[in-house]
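Of the protein chains in this complex, all but one are displayed in their positions.
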Amino acid sequence: MSEEKAPAVNQLGLSKADYKAGASTMCKGCGHDRISEAIIQACYDLGVDGRSVIKMSGIGCSSKTPAYFLGQSMGLNSTHGRMPSFATGAHLANLDMNPIGVSGDGDSASIGMGQFVHMIRRNPKMVYIVENNGVYGLTKGQFSATADRRSPSKRGKFPREDSIDLCGLALELGAPFVARSFSGDKKQLVPILKAAFSFDGLAFIDVISPCVTFNNHEGSTKSYTHQKEHGVTYHDPFFIAPKEQIDIEYEDGELQEVTLHDGSKLVLRKLEKDHNPAEISSARSMLMETRDRGEILTGLIHVDTEQPSLAEVSGLSREPLVRQEQGDLRPAAGVLQGINDSFRI
Amino acid sequence: MSEEKAPAVNQLGLSKADYKAGASTMCKGCGHDRISEAIIQACYDLGVDGRSVIKMSGIGCSSKTPAYFLGQSMGLNSTHGRMPSFATGAHLANLDMNPIGVSGDGDSASIGMGQFVHMIRRNPKMVYIVENNGVYGLTKGQFSATADRRSPSKRGKFPREDSIDLCGLALELGAPFVARSFSGDKKQLVPILKAAFSFDGLAFIDVISPCVTFNNHEGSTKSYTHQKEHGVTYHDPFFIAPKEQIDIEYEDGELQEVTLHDGSKLVLRKLEKDHNPAEISSARSMLMETRDRGEILTGLIHVDTEQPSLAEVSGLSREPLVRQEQGDLRPAAGVLQGINDSFRI
Amino acid sequence: MNPVVNDFSVRIATPNGTGSQTSNIVIHRALLRMGLAANAKNLFPSNIAGLPTWYQIRVSPGGWQTMAESWQILLPLNQATIGKDLRESAPGTVVIDNSDWKTAESAFEGFVRYPVPFDKLARGIDNAKLRPRLKNLIYVGVVAWLLDIPIKAVREALETVFPGKTEVVDLNESAAMIGHEYASDNFTKQDPYTTESADQVGNKILVDGNEAAALGAIWGGVSVVAWYPITPASSLAENLEKHIEKIREKDSEGANRFVVVQAEDELAAVGMALGAGWAGARSMTSTSGPGISLMAENLGLGYFTEIPTVIYDVQRVGPSTGLPTRTQQSDMLQVAFHSHGDTRFPMLLPANPGEAFSMSCQAYDLAEKYQTPVVFMSDLDLGMNNWICDPLEEPSADFDRGKIASDEVIARLEKWGRYRDVDGDGIPYRTIPGVTLHPDAAHLTRGSGHDEDANYSESPEVYSRNLDRIARKISGMVVDLPEPIFKPGHGDMGLIAFGTTDWAVEEALADMETTPDYLRVRSFPFHQQVGEFLENHETVMVIEQNQQGQMAQLLAMEYPQLAGRIVSKTYYGGLPLSANFVREALQSASEVEAR
Partner (left out) sequence: MNPVVNDFSVRIATPNGTGSQTSNIVIHRALLRMGLAANAKNLFPSNIAGLPTWYQIRVSPGGWQTMAESWQILLPLNQATIGKDLRESAPGTVVIDNSDWKTAESAFEGFVRYPVPFDKLARGIDNAKLRPRLKNLIYVGVVAWLLDIPIKAVREALETVFPGKTEVVDLNESAAMIGHEYASDNFTKQDPYTTESADQVGNKILVDGNEAAALGAIWGGVSVVAWYPITPASSLAENLEKHIEKIREKDSEGANRFVVVQAEDELAAVGMALGAGWAGARSMTSTSGPGISLMAENLGLGYFTEIPTVIYDVQRVGPSTGLPTRTQQSDMLQVAFHSHGDTRFPMLLPANPGEAFSMSCQAYDLAEKYQTPVVFMSDLDLGMNNWICDPLEEPSADFDRGKIASDEVIARLEKWGRYRDVDGDGIPYRTIPGVTLHPDAAHLTRGSGHDEDANYSESPEVYSRNLDRIARKISGMVVDLPEPIFKPGHGDMGLIAFGTTDWAVEEALADMETTPDYLRVRSFPFHQQVGEFLENHETVMVIEQNQQGQMAQLLAMEYPQLAGRIVSKTYYGGLPLSANFVREALQSASEVEAR
């Protein structure tokens, strides 16, 4: 299986260190650092060329993390809540690049809600990660819109509103790839990330990522402990790259396979209960049921590989726009003449 | 029943004309005008004092309509997509007032998505009407975010993205009062509006309101014809004010009653199929099922009278803030002394 | 009575959304067919149907494209405004009214009246379904009779409006003929106004500024367009989409070499434009007042991280919603220092469709060469009204993509850093993700303090140095920005204007004896010539279309030593500026001087 002991270099001949970047300035133990590690692991395993990735983010502790992974990739740390629009523009400019968008719960669910919703509708190819800790870390611990009503702040205050479930929202909006994971569960997060990279469309991943400084205390529903106690999942996922030999034996019905656009597969080993992420109704009811029970569902919640991506519906050339030259872009001599004629009096 | 032939004056001694305002400047036949009429009718029937209402709106044809109903009420025509925040502020300033927010699909689902979502979470007492025509009327017919993918523009272009179902979104966000109606169906819209006025919390009503100038052509899924052909409902509603004598005879199980905060009732006469709007799961499944069948569900979709309103969770005085005087607001003599002491070195 | 040939304005008052716009355009087009450089201004409300609209067509010997303050011929065909329309007309005005309305006779006193029973005549239109729209054509016929416009010209105009639809043209023509016949049967000409064919237009074209700017963008190589609808900017992006679909060559698979995205709002639109610019595509967004306000924060990011993109601000009357369908030049101060913190945005100030095309095209070079958002400051009058002007000129310059840190460049430079001032001009070398592959190229662009190598820094020195370099870079743009245009006069007074104010100035100066020296500013930051112009004139009047005198204020800030010489004259009622305003402004100034 691909998660077993990694070789010293990957298929590109790169070592894991080649996927790292500057030293993190997160607090020690911050969930966000674990997500950066998972991204590094996934890209290393997949043999991604860092130079084909662009890292996009908004503002927040989470949004700083692109400085701490994939040092060979360029990135843009934009404005608060606006990562989706910057990423969409960058994506359209160059379809060859693989955007990873990193955001926070404040960044996406509060100020960025509008862009979050509309990015899902547009469905650009992109991995969209929300590093969800239920607080504004960088501004020192105010509630975000994913803070649960029953989850007190360190000072014992409670949020006045119900929290937003970004996965629920994404499902309602028709997102084609909806997953949730936990920064403390690399075993689950890494294969999901790999599947997300292989997905041609918006792959949304809500990652519960505890803020050790402001929201990891008793009673918090975004703490490491809470997630360990209340997280549920219905699958053990593992990822198989197109080239990998599949030598897994399995009983019928125990495993579900999701074949992604580039031919790779996410294999889901069923636990306890049936849940077929390809069926939207199954996804919806799983999410609602667990939510009603106070559980936090993780894993691949929904996937739909049929939905056309933004580039497709835009009829966009596969040759990146950034590579088009003056000869491709400026109309030929004579065309202006014709236009002038049409304006003639 | 309350919808029978209206008397010449209502309980306040006001005639219907007292609930009108300036002449409409909408296009002839515009759905929005019918909604204004329904608001006038509902307020007249309820005997609302116009001076206890504030009319809030954003920008668009729809958002202009507060100039055309309830001429005795004050109103604020704010900026594009920002009605929710202005209305929230005005509401908090004076809990005695009853805000009616009027918005468009462009105003609420495109630029205003963030405020729409967060207003639902906050749950201020207010009637929130989206006059939904699937286009930007005032800027001449561009697609809005509620334009269905299969619904062409007058020039035959199709939207590139799936539409947003504002009722679905409201349900997912936990809105306590979710309804949909049709500007062409006053019989349904008026009682729903009355129930909304009587509701202590956010009463959201998505009203399909055809734009005769830009989106009423063949193929459009927001046309009068389309709504008449594809609209479905499971209830005939009627509204009973607290003081009204109930002399309706009914068979058990045929009628559902929703008792609202002021003691009035919305009575739902069952059609065809069972749907209990007090059950969120019933609401969800009805909405999903009809949507999947290409139908547009109208009626009261969901109601939850238990959810605490913004004023409640804020512990706000029932005495309106605007009526508080200097004596109530400025700390007593001596308090500053104490504060200075605490700052003493 | 001597005939007045080719020298009058016709004002047509109608409710909007009733189809009268077609008739108005037909009259305008018919005059154009006669070789007259007729100008038309559309004064429309912020509404879809039913509110007052005025359409004013002007024919003048000089072929002026400005709106006159008065009119000689009035068609008060809106019952809601007829009283006001008549009151605002000068004695002797020719009035063509609807006699079926039974307006009090007294209202027409002092006018030359041609009463037409439009409602009755309309019953003569066979096609009942189209009758409400065709009814408007009747007044076209009456006007044609009045001004002696050949029926042929009317038909040709109809053919331009309904290309290839002979049946529709026939229907419309016959409706017009109803009016024409009624007038020739019932009226004798009592007024002097008439037309004669002439050769005022020659090779000229008729186009509005938004369409010209849209074409400029295509020639400038734009490939990512993100916008959000707003009057008066919408037609810029809409025309761009329409044309680019046709004239931008497809790739070998027939796919698009561009993308146009209708964003969910202006925050997203400018975000997409900046994202695309950052990734290396030529990108743009277009908007007006409220939208430009919403873009403040993101534009500040673009300025400080040095991302090329082009913003079109088609100005309308502000503040707030203001008069969304009226014209103004009142976003100047806001845009110049947009966003919090120290910024100074380059602005292009086109005055006519030719410049709208060329400056729009050039904007992409400027944005990429100087790695900054460039703001194209148009206005509703330029953007949405049609102008007779010279044909658009093929740009002579090739794309200038500026300093791109290709792999070779990085290898060549001793040490490449995203924000290093290698050449001493303040302009660093930028990378393009996926194109620049050199291992040193990667970095994270950020709006927070950063050093020459794009690393995070909170050092005061690094911060100040960076800000200074950017300021130097922006100031350095003058060598490539459109130069001011100097037109010598006789007086020792100077006159400064910009944008569409130019048309009124040109017309006013044309018939003055002692004209001031005139400098038309075409960009910000200002060229040296602007300072010299202030130095060379004791008094410099600045005429502009906003309340505060924003250009005058910008000049005072940039040239404090000379600020005392500036006299600011402003119009801010929202109508296109008239030559008369300029005349009176200059008059008042010379009076001041004479005292």
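We just call them A, B and C in the order they show up, numbering each chain from 1.
Just so we're on the same page, a residue touches a chain if its C-beta (ideal position, glycine included) is under 8 Å from a C-beta of that chain, and two chains touch if they have at least 3 such contacts.
Small disclaimer: the values here were computed from a predicted structure and weren't measured.
If you put the hidden chain back, the residue from C:A296, C:L413 or C:L437 that touches it is C:A296. Annotation: of C:E245, C:D468, C:D511 or C:E584, C:D468 touches the absent chain (contact as defined above).
Residue B:A67 is the one among B:A67, B:V190 or B:L266 that touches the chain not shown.
Summary of contacts with the chain left out: across B:S24, B:Q41, B:T88 or B:S309, the touching residue is B:T88. Annotation: of B:V232, B:A278 or B:L316, B:L316 touches the absent chain (contact as defined above). One chain of the complex is left out; on subunit C, the residues touching it are 45-46, 52, 288-290, 292-294, 296-297, 300-301, 303-305, 315, 317-326, 328, 330-331, 333-334, 337-344, 446-449, 458, 460-461, 463-464, 467-468, 471, 546-548, 550, 552-553, 556-557, 560-564, 566, 572-575.
By the touch criterion stated above, the residues of subunit B touching the omitted chain are 50-52, 54-56, 66-67, 71-79, 82, 84-94, 96-97, 114-115, 117-118, 122, 314-324, 326, 328-333, 335-336, 339-340, 343-345. Contact residues of subunit A toward the unshown chain are 25-28, 59, 61, 77, 79-81, 110-111, 113, 136-140, 142-143, 145, 213.
In the analysis below, only the chains that are shown with their structure count from here on.
A separation of 40 Å divides the Cα centre of subunit B from that of subunit C.
Put simply, the C-alpha centre of subunit A and that of subunit C have 43 angstrom between them.
Chain geometry summary: the mean Cα position of subunit A and that of subunit B are 35 Å apart.
In subunit B, the positions touching at least two other chains are 110-111, 113, 145.
In subunit C, the residues that touch at least two other chains are 264-265.
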